[in-house]
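Below: the structure, in C-alpha cells.
The complex is shown incomplete by one protein chain, all other protein chains being positioned as in the whole.
Chain IDs A, B and C follow the sequence of writing; residue 1 opens each chain.
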Amino acid sequence: MAQAIERFVPDGATVAMGVALEPLIPFAAGHEMARRQRRDLELVGPISDSLFDQLIGAGCVRRVTAAWVGNVSEGLGHCYRRACENAVPRPLEVRDHSNFSISLALWAATWNVPSLPTRTLLGSDILRTNPDLIARDGLVHVGAVRPDVTIVHVQRADENGRAHAWGPLGVSEEAGLAAERVIVSCEELVDASVTLSDPNRILFPETKVVAVVHEPGGAHPSPVQGFFKRDHAFHREYAAESRSREGFEAWLRRWVLDVPDRATYMSRIDTESIRIKRHRPSVPADFGDE
Amino acid sequence: MAQAIERFVPDGATVAMGVALEPLIPFAAGHEMARRQRRDLELVGPISDSLFDQLIGAGCVRRVTAAWVGNVSEGLGHCYRRACENAVPRPLEVRDHSNFSISLALWAATWNVPSLPTRTLLGSDILRTNPDLIARDGLVHVGAVRPDVTIVHVQRADENGRAHAWGPLGVSEEAGLAAERVIVSCEELVDASVTLSDPNRILFPETKVVAVVHEPGGAHPSPVQGFFKRDHAFHREYAAESRSREGFEAWLRRWVLDVPDRATYMSRIDTESIRIKRHRPSVPADFGDE
Amino acid sequence: MTSAASPASSYSPQELMVAVASREIRDGDLVFVGMRLPILAYAVARNAHAPNARGLFEVGLMRDQPAAAFLGTMGDPPNVVGALWATRMSNAMALMAQGHVDLGFIGGAEVDRFGNLNTSYVGDPARPKVKLPGSGGGADIAILSRRWVTMVSHERRRLVERVSFITSPGHGDGTPGWRRRTGLLGGGPVAIITTLGVMRFPEDGGEAYLASVHPGHSVEGVRNQTGWDLKVAGDVSETSAPTDAELAAIRHFDPQGFWTRD
Partner (left out) sequence: MTSAASPASSYSPQELMVAVASREIRDGDLVFVGMRLPILAYAVARNAHAPNARGLFEVGLMRDQPAAAFLGTMGDPPNVVGALWATRMSNAMALMAQGHVDLGFIGGAEVDRFGNLNTSYVGDPARPKVKLPGSGGGADIAILSRRWVTMVSHERRRLVERVSFITSPGHGDGTPGWRRRTGLLGGGPVAIITTLGVMRFPEDGGEAYLASVHPGHSVEGVRNQTGWDLKVAGDVSETSAPTDAELAAIRHFDPQGFWTRD
C-alpha cells in the first residue's frame, strides 16, 4: 500500500474513495495518505462515512467534492466542521453534490462529455454553491468529474487487477471508469482462474488498474460482505474523540500516525467480534462454451 | 409465452429485443408475435441478428430503431431490404443509430431526461436521417427511446421475475430499466433461493418484470452461455431461403406459422450438436453477513 | 421521556416517531428508505399493514423483507442477504427519476414552514456558523419521489421560519404550484414528524399545519417550540400511541435502542 500511495497519489491529486457508499471504504489507503502527509488533495465521493473527515482533520485535503461528509451512524463530521467553520487545520473548499449528481458527474467523465443532464437538484440551493452544476432549460447539467485515481477495497482480486466486488456497489463502476487510474485493495489475493471464472463480476477493465494491494481488513471499520461486519463501536468512539481538535489528534496518532502498517492496526482490533462466520456462497453460473 | 405476448405486446407497441446483441436473442417471443400477427410494431435494438429481419418479413413491423439489421454471420437481411427498397410486405420506417447511440437513447429514458450528449456520430450522415439525433455545440444529443416492453432471454429466473444473465450483456440493463415493462424468458425456472443467493447478478428490479416464461431453447439459433452454442448452419439456411420472398414465406411457415409452440420447434432441431456439454461453474461469492 | 399507564406500552419519543412514520407507508409502496429511524419504520410497516411494500436503498439495494439483524447503515451485510437487487446507486436513482418511488424519508437538521430542508450550512455558506454533512440522497428524494416525509427533533432552532439554505426543496416559497413551476417531478413533503407532533401540508403544497399532538404534549407546547406562528388544524387530534405490536417490532429491529433510546 505504501508504494501504491507513494507512486500514484501525489500531492494535489483528485482521489475518489468510498464509492460503494457505506461498505468497502478503503480506510487503509486513506490512512497511508495521512502517514505520508499528502497535501492539497481533492477528495471525491458520495458518502465517505468517517474517512473524508479523518483526512480533512489530518490536513491532507484542499477540496471536497461530495454529497455528504460525516459519520453515518453518529452524525456530524467534527473535523469537517472545524475545517469549514474555522479553517482548522487549514481552509477547505466544498463542492456540494447530491448522491445522484455525483454519480452523473462520474458518468460524464466516463463517457467523455462535458456534462450530463438531470432533473434532480432543481430548486436546491446546491446549484448556488457548486459552479459545476448549471441549470438550463428546466434541467441541471452536471459537469464531469474525472478523478486522477479511484481507490476501491474489494473482496477479492488477482495480481493483474481484476477485482471482484459484491453487495451494493454505489458509484464504484463509474468512479473506476472515469478515473485515469485505479488502485485496488482486497481481502483476498486470488489466482486469475478465480476472477476469470466470472468475468461479469469484474468491476473494471484491467487497463485502468495500476496497483493491487493485498490488505486484509483494509476497509475497517466499514463492512465487507462475507468478511467483516461494520464496527459500530469504533465509529462511535471516533465520533466522541474527534469532537475536540486535541481528541482527534490523539486519535490520529494512535490509529494512524504511530501505526506502521495495516497489519499492526488490525492486530489492535478485536476482529473476532466483527468477523463474519456464517458463509452464504452464491449459486454458481455456468460459463460453459463447448 | 402465448399469454405474455397476447397480454403485453399489443399492435403498435414499441418492443426492444436482442439487447444482449448476438447472444440471448428472444427468438421464441418474436416467433409468437408473428404467429399472433402483431402489426405496426416499433422494434428497438442494436443488432438483432436475423430476428428483426424475420418480423419485418412477417409484416409485423412499422418502424425499426436500430444500429444494424441483418444476419451477423451471413450479411444482408433480405426481408429488411425488400421492406425498405420495395415496401414488401409493407413499408418500413427506419431510425438509424449506432450501437453507442442506441445505448445512450435507452439510458436517457432510464434516467428520464429528454436526451443525452455524446461525441459519437459527429460527421456521420446518420444525423441527417434520424430526427432523434440533434447536433449542437460540438455534441450529438441522442433523444430518449422508451420501449413499451423489453423482452430478454436469460439463463435462469425465478417466478417473481428475478433474472440472472451472464456473458456479455450489451444494452440489456438500460433496455430493461428504460422500458415500461419487461418480459423474461429463461432456460431454467429456478427457486428464489438461487436468484437471491446472488443479487448482484439480477438484471432488473422485479418491479419492471410483468411475465416470466420458462422457454428452454427460446433463444435458438442464438447462443446461450452454458446452454447452447450458436447454430451457424441454421442462420446460413435462413439467409439462403429468405433471399426470395417465396423462400422466406416457406421458411416462415415451416419454422413459425405452422409450429404450435417452442417445444415443437425445438423437437425439430438437432439440439445435441449445439448443446453445451462442458460446464464451467463460476467460483461462488460469499454473501455471508453474520 | 413520556410515560404512559402500563409499563408494557411505555415508549420513547423516537419509538413513537417510528410508529407514526410506519403508518405513512401504504401497502404496495416502493419506499426510498433513508438511514436510522426510517429503516425501522419500513420494518414495522412491512410486518404490519404493508406486507407488499418494497424498500429501495440508495447504496444500491432493493428488498421486500426487512433485514433480519440490526443495521447501523443501509450498507450493512444483513441488508444484502435476501436483497431483490444489488446494483449501482444510479439505477436506484433512475427508478425514482421515473416516478416509481411512492414514498421517501429524509432526515432534516433544519425544516421550515414550507417543508424545505437544510442539511448543508447554518449561516453564510462561504463561512458557515455550522457546516452540516450535506444532501446525501436527500435532495434527490425531495425532488424525485412522489411524496416524502421528514423526521426531526422538535426544537425552535430546528423548526425555523425559513431555512437559510435549501438543500432539499419542499414547497419552496410556499406559493401554490411552486414545485410544478420549478420543474420538480415529485409531489413534495406530506408530513413532518417530530418528537412532539405531526405536521401536514395542504394538497397543493404551501404551509405546514399541526395535524396531531403526541400524547403528553399540548398544542401550545408544540407552538412554543416552533420557530414560526404554526397553524393548527381545526380537527387537531392526539397522535395515537404505538401499539404493542408496533413497539414489539421496533424493539425486535433495534434491540439495544441504538436509534430509539437516548
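Just so it is clear, a residue touches a chain if its C-beta (ideal position, glycine included) is under 8 Å from a C-beta of that chain, and two chains touch if they have at least 3 such contacts.
Just so it is clear, the model here is predicted, and its values are computed rather than measured.
Student: Which chains here would be touched by the one that got left out?
Tutor: Checking the complete complex, the chain left out touches A, B.
Student: Pick from B:Arg156, B:Lys229 or B:Arg262: which residue touches the chain that isn't shown?
Tutor: Looking across B:Arg156, B:Lys229 or B:Arg262, the contact with the absent chain belongs to B:Lys229.
Student: Determine which one of B:Gly57, B:Gly143 or B:Gly170 touches the chain that has been left out.
Tutor: B:Gly170
Student: In the full complex, which of B:Val9, B:Leu51 or B:Ala67 touches the chain missing from this view?
Tutor: Checking each option in B:Val9, B:Leu51 or B:Ala67, the one touching the absent chain turns out to be B:Ala67.
Student: Quick one: say which of B:Val9, B:Ala28, B:Ile47 or B:Ala285 touches the chain that got left out.
Tutor: B:Ile47
Student: Give me the subunit A residues in contact with the hidden chain, please.
Tutor: 110-113, 162, 173, 177, 196, 199-200, 202, 204-207, 287-290
Student: For subunit B, which residues touch the unseen chain?
Tutor: The list for subunit B reads 20-23, 46-47, 49, 66-70, 72-73, 75-77, 80-81, 84-85, 94, 96-101, 103-104, 107, 118-126, 128-129, 138, 166-174, 222-223, 225-226, 229-230, 232, 235, 276, 280.
Following the convention adopted for this analysis, only the chains that are shown with their structure count from here on.
Student: Mean of the CA atoms for each chain, then the mean for all of them together: which chain is nearest?
Tutor: Central by C-alpha mean position: chain A.
Student: Which chain is most remote from subunit C in terms of Cα centres?
Tutor: Result for max centroid distance from subunit C is chain B.
Student: Could you tell me the distance, in whole angstrom, between the mean C-alpha positions of subunit A and subunit C?
Tutor: That gives a centre separation of 27 Å.
Student: Just give me the whole-number Å value for how far the CA centre of subunit A lies from that of subunit B.
Tutor: Inter-chain centre distance comes to 37 Å.
Student: Where the centres are mean C-alpha positions, what is the separation of subunit B from subunit C, in Å?
Tutor: Comparing mean C-alpha positions, subunit C is 42 Å from subunit B.
Student: Quick check on subunit B: which residues sit in contact with 2+ other chains?
Tutor: In subunit B, the residues touching two or more other chains are 111-113, 200, 287-290.
Student: Mark out which residues of subunit C touch at least two other chains, giving numbers and ranges.
Tutor: Residues 61, 76-77, 80-81, 83, 86-87, 90, 93, 97, 185 of subunit C each touch two or more of the other chains.
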